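What follows is a single structure, and I will ask about it in a moment.
Only a single protein chain was left out; the remaining protein chains are all shown in position.
In order of appearance the chains are A and B, and numbering begins at 1 in each one.
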Amino acid sequence: MTRAFAWIAFALGAIYFFLPLIGTVEFSLRMLRGQYSFEAYRRVLADPRFLDTLGYSVAMAVATIVFGVLLVVPTAFWVRLKMPRIRPLIEFITLLPLVIPAIVIVFGYIRLFNTSSILPLTGSAMGTNVLLMFGYATLALPYMYRAVDTGLRAIDVRTLTEAAQSLGAGWVTILARLILPNVLVAVLSGAFLTFAIVIGEFTMAALLNRPAFGPYMQLLGANRAYEPAALAVIAFAITWACMGLMQLVTRFQKHTRAQR
Amino acid sequence: MTAIAESPAPRVRAARRPSLVWLGVVPFLAFAFLFLLWPTLYIVVAAFRTPQGDWTLANVLGLFQKSILDAYWISIRISLASAALGCLIGLLVAWAVVLGGLPAWLRGPVMTFSGVASNFAGVPLAFAFLATLGRVGLVTILLRDWFGINIYAMGFNILSFWGLTLVYLFFQIPLMILIITPALDGLKREWREAAAILGASGAQYWRLVALPILFPSLLGCFALLFANSFGAVATAFALTGSSLSIVPILLFAQIRGDVLNDPHLGYALAFGMIVVTALANGLYVWLRLRAERWLK
Partner (left out) sequence: MPFLEIARLEKSFGALRVVRDFNLAIEKGEFVSLLGPSGCGKTTVLRMVAGFEAPDSGTIRIDGQDVLGLRPNQRSIGMVFQAYALFPNLTVAQNVGFGLKVKGTGRAEMDARVDEMLRLIGLPDLGQRYPFQLSGGQQQRVALARALAPKPQVLLLDEPLSALDAKVRVSLRNEIRAIQRDLGITTLFVTHDQEEALSMSDRVVVMNGGLAEQVGDPHEIYNRPATRFVAQFVGTLNVLEAEVTDPAAGRVRLAGQEIALGRPLPPGRASLALRPEVVSLGPAPGRDLRLAGRIAEVHFLGSVIRMRVAVGSDHVSLDAFNRPDAPPPAVGEAVELSVSPRDLLVLEG
């Protein structure tokens, strides 16, 4: 009885999730009348703006990940080691981006960091890029922090650190040689999630006028019929690759844990 | 002897420089302040200012015009509907996979897929649904050719309340699955068995034990899902351009300078969004505190 009901719930869910995917794939192959072809994909790939914007977004994602790791790992480590009492505060802050809509945050950026402010980041292209990266780091903060903090919980930060200190290691050594390798899997899973978020992000990039992949997809969608479906398939594949890699490293971690 | 002589030393050192410990979190707090809190506060304050810098309630009062109130109302309704349905369906699917006796190997793929789908929001999601349920989408055509059902003649529109809710569910349900699964894992087998052996039916177990235990998590999920769809811009924008009047689209257009021509009304719009999500989360915190007398 229970199991039959469970199968029905599962099957309905599967239908809801697979129909749009199948529909998109089918639609993306329809470009040439009366036959299925990869014409839409060919055109997308031939469009120089595709590679430009995708390249831009990949670069942004990588920058965001590097910045996020440098910001989050030492902080999470330090909070666990020295200031466990302010953990609730830090956690509250990291959860805020889930509550404050991204569009509100970027609206604030536009007004705060405009050319007439003390920190005129939007004045130059490079400055705007940096600002966008900070914005992305904000969006990814909840995921990154959660992942790293969970990773740190699994190791005994205090004992490890004290052992290293007793052997004469400095803070940088401890972080780079001891903590980072131990939470590497957690960091990687946070990184893939960040990548998936940044790569297709639309709102912030569009409002900051940056040539990112998200706005490009939107623009194409407004003007073309079949290419957007091909783009959606590509975007889905990218997201899937990120999640697959994430699963893979997590599984790898379980493996090494079990072996210990 | 040496141990006794040495032991006070570290304490003195720690007491002499407590402020240095704070330095470790300064970069993070500075970042959070500059790129999260300050921009938000700036918007909130600006919502109560005139362009000349005087305090005013005019901007906020300006929200109370029919078109804007309607936009808030439809945004709230879509968010409520997609959060409620997302919670319900996500809970059901998670239950089926975790507790419903489905083969154990299904769980991994379902979780990975949920990770993918919950992040597959935004522009491509809109494309996917247009390709599926648009006027020449696969499902639309199949329904028409195979079953003789013309959903568009029946009044279906992907840009309507239900249409958008249906689309949003594509990322809401997986998000729910991801965040409720740990809570379902936390339901101990002993609780279900203890209830059964005491004579409770499955329904009684869920009503009296499982759901009350899950309640705080469910509330949290609901609040999160609500905020998640309330702030979503990209999907709706890619579906419709700026023709659909939901708050985030209105604000998007306002920031771009397309409409309204009153920048401070933009601040008020954004402030309103913060108020709504803050209310949803405040409600969550309040209910959770009430529900959790039995928690440490």
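We adopt the following convention: a residue touches a chain if its C-beta (ideal position, glycine included) is under 8 Å from a C-beta of that chain, and two chains touch if they have at least 3 such contacts.
The structure displayed is predicted, hence computed values, not measured ones.
Q: For the unseen chain, which displayed partners does it touch in the full complex?
A: Touch partners of the hidden chain, whole complex considered, are B.
Q: Looking beyond the chains shown, say which of B:Val21, B:Val45, B:Leu106 or B:Leu208 touches the absent one.
A: Checking the options B:Val21, B:Val45, B:Leu106 or B:Leu208, the one contacting the hidden chain is B:Leu208.
Q: Among B:Leu41, B:Leu159, B:Ala194 or B:Val285, which residue is in touch with the absent chain?
A: Touching the chain that is not displayed is residue B:Ala194.
Q: Extract the touching residues of chain B with respect to the undisplayed chain.
A: 188, 190-191, 193-201, 204, 208-209, 212-213, 293-296
Going forward, only the chains that are shown with their structure count from here on.
Q: What does chain A use to touch chain B in their complex?
A: Chain A residues touching chain B: 2-3, 5-7, 9-10, 13, 16-17, 19-24, 26-28, 71-72, 74-75, 78-79, 82-83, 86, 90, 93, 96-112, 134-135, 137-138, 141, 193, 196-197, 200-203, 206-207, 214, 217-218, 221-222, 228-229, 231-232, 235-236, 239-240, 242-244, 246-247.
Q: For the complex, give me every residue of chain B touching chain A.
A: Interface residues on the chain B side: 21-22, 24-25, 27-29, 31-32, 34-40, 42-43, 46, 89, 92-93, 95-97, 99-102, 106, 108, 111-113, 115-117, 119-120, 122-133, 137-139, 169-170, 173-174, 202, 224, 227-228, 230-231, 233-234, 237-238, 241, 248, 251-252, 255-256, 266-267, 270, 273-274, 277-278, 281.
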